[in-house]
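Certain chains of the assembly are absent from this excerpt, and the rest are unmoved.
Chain nomenclature is as follows: A and B, assigned in order of appearance, with residue numbering initiated at 1 for each chain independently.
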Amino acid sequence: MTQKQFHTAIKELKKLKLGMFNKDFLLTWERSDEEIKAVVLVAELFKEMHKAGISFRTFDAGLAISIFRDKSTRTRFSFASAVNALGLGLSELDEEKSQVAHGETVRETANMISFLTETIGIRDDMFLGEGNKYMREVGAAIQEGFERGVLHRRPSVVNLQCDIDHPTQALADLMQLRSHFGSLEDLRGKKIAMTWAYSPSYGKPLSVPQGIIGLMTRFGMNVSLAYPKGYDLIPDVVKVAKKNAGQREGSFAIVESMEEAFKDADVVYPKSWAPYQVMERRTELLNKNDKPGLVGLEKECLANNAKFKSWECDERKMKLTKKGEALYMHCLPADISGISCAQGEVSKNVFDKFRLATYAEAGFKPFVIASIIFLTRIENPVQMLQKLTKKRNHG
Amino acid sequence: MTQKQFHTAIKELKKLKLGMFNKDFLLTWERSDEEIKAVVLVAELFKEMHKAGISFRTFDAGLAISIFRDKSTRTRFSFASAVNALGLGLSELDEEKSQVAHGETVRETANMISFLTETIGIRDDMFLGEGNKYMREVGAAIQEGFERGVLHRRPSVVNLQCDIDHPTQALADLMQLRSHFGSLEDLRGKKIAMTWAYSPSYGKPLSVPQGIIGLMTRFGMNVSLAYPKGYDLIPDVVKVAKKNAGQREGSFAIVESMEEAFKDADVVYPKSWAPYQVMERRTELLNKNDKPGLVGLEKECLANNAKFKSWECDERKMKLTKKGEALYMHCLPADISGISCAQGEVSKNVFDKFRLATYAEAGFKPFVIASIIFLTRIENPVQMLQKLTKKRNHG
């Protein structure tokens, strides 16, 4: 990054009206267009600084806490990378190690872990109706503690994936699109196919497709959502996507085949998920601890999935896209036919062609997370960025 | 904190004669009154610096190791926060992950983990006669390594709760009292009721009540210890409390009902614990690996607890305290009747009134731990504090 590029970015950032300081970051559609732009801008700056060997360490000390209620490699390491780069120390709240599982209220624990904490990243995507709710409970508890003088500083809660949205993924995807097409403005009029795909595994969360339709409809894209009958997303999120598209250029449509969605698409995002109604039933059964019911539901759901094995992103379908040259996207890990499973979301040939592109896509995530933490914790981001770039360091 | 307040604190600290450098911190009653005052003073300084956004990072690098032989959320995060704020990296010695469980001697392991280590925090409160002893073994091993040139620096062992004392909790409680009444001097003549309370759970450690009677008797308080027949504390610690009170203003008395202890109390600390004799038998049974014996002991102990369900801190009993307005304290998590259990240590109404006060009480702990590490690792604390406050930073 040249000095000039840096100054241009800073200038752009100065113009944006932001209200993120001392707030949580839970759903992209709760943040204004200007705030989304700021997240992208700062993430890009951090990425360029890292490339140039300039540290963007912002804090001298402070904790970042992660709460993962699900297995994770890439999000775990994205968060670890981001907080480390900002100068924070990571502490994981492992519910097996802690007393959380033994009757402590969320309210109390949230304060107990926050006395010298700057941010809390939470991944809780297993149960419909639970994950985002839990994040809000943590946020409310911290807010009370801050207002009542228990906490000197107000840590921000960052959604690292919930039942509703996966904002850091969707924003990394947005940066991948921006990088592919040149700018956010260049996304206007581009068609993205967000489609269901077959997977032999069960219970994949809805947060990625929901995140994509909730975010990309804000940039003038033509978003085509495709899934087999019965594989609906949460209706409220579909409403958000419709509303977004209605208020802006671009469009949002639901279609019934991968082929239709792929037609003339500039971008395809084929990814499996479990139907929203199944996830609802699953949550009910889990709450009742109905084990036979859960086994039955899984069996039923996998049998249903198996009807749609043709929903695979293969070379034939890729030919339907614009000039047969659409960008393939995936949040990883993908179910690759003949590699990770007999038959899955994407054929080996298609995946191989885009393997490094999907790695690059994932590579935006640590910078997106760092940017979100930065903007929710630093009152004057422009001033801080100017301060950071003054001291060049790194090995 | 104004410049003036900082200078006053530094002046006060300069006057104190300290012998904590390169030593462990295992029991409050092993440290002089001046050293206890220094811990409080530095903790308060760190707290004010944090509030003002001034980092008190003291180390450029170095490890802090925690060894937890029991589940923990708040102590774990207090320690994590404290060492991070001082600039140390946290490594947890998890005995399941390590070879400790496979015949390695404490002596060897203590040295192996200490080559670039500044402090080792240990929580080992499960077995009477074991926890504190283990800490001393670690301390002795490190001392030998340091003296014989194996270790360049001498990490300090910090007691994060043992079978005898819970010094970081007791000191956090002391800071809460100091904050509530205005100063350490203002504690003189105040009555504190440290009382047993009913809990449906078994085997709670004795370290909190022992820590309280061992520490608060040094500040001219009138300490009233109450428990049902048979729920004695370790006799040696009771002797310490008696001796403390005898050498100073104030008093120490053991009474037989919560009501009597609460009468005209300025502060109440109702908290369950297992009888010392039961903990002794438990340790014996554990050493013999006598599982039926352990089950029997637990049953017997819970049945005995159940005789004392009336030992609940409720509004009626709170009315007995001075003007009905005593400060309620608890180390958390409390067993709250109707919330965390059917019937417990404290009624919902009483707890609710003091909920945020108990959070604030807990909020002193990270600063107490940081202060102890600072004073055991920094040879000239006044000089270092002056150096730290020169460079203002933080986001």
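Criterion: a contact is a pair of C-beta atoms (placed from the backbone, for glycine too) under 8 Å apart; a residue touches a chain by one contact, two chains touch by 3 or more.
On a predicted model such as this, the values are computed, not experimentally measured, just so you know.
Visitor: So 2 chains are in place, but how many copies does the full assembly in this file really have?
Guide: Assembly-level count of identical protein chains is 3.
Just so we're on the same page, only the chains that are shown with their structure count from here on.
Visitor: Averaged over CA atoms, how far is the centre of chain A from the centre of chain B? Could you give it in whole Å?
Guide: 41
Visitor: Report the residues of chain A in contact with chain B in the complex, numbered from low to high.
Guide: Residues of chain A touching chain B: 58-63, 65, 89, 91, 93, 97-100, 102-105, 108-109, 111-113, 115-118, 144-145, 148-153, 377-378, 384.
Visitor: Inside the complex, what are the residues of chain B that reach chain A?
Guide: 50-51, 55, 57, 68, 71-74, 76-78, 80-82, 84-87, 89-90, 332-333, 339-341, 356, 359-360, 362-363, 365-366, 393-395
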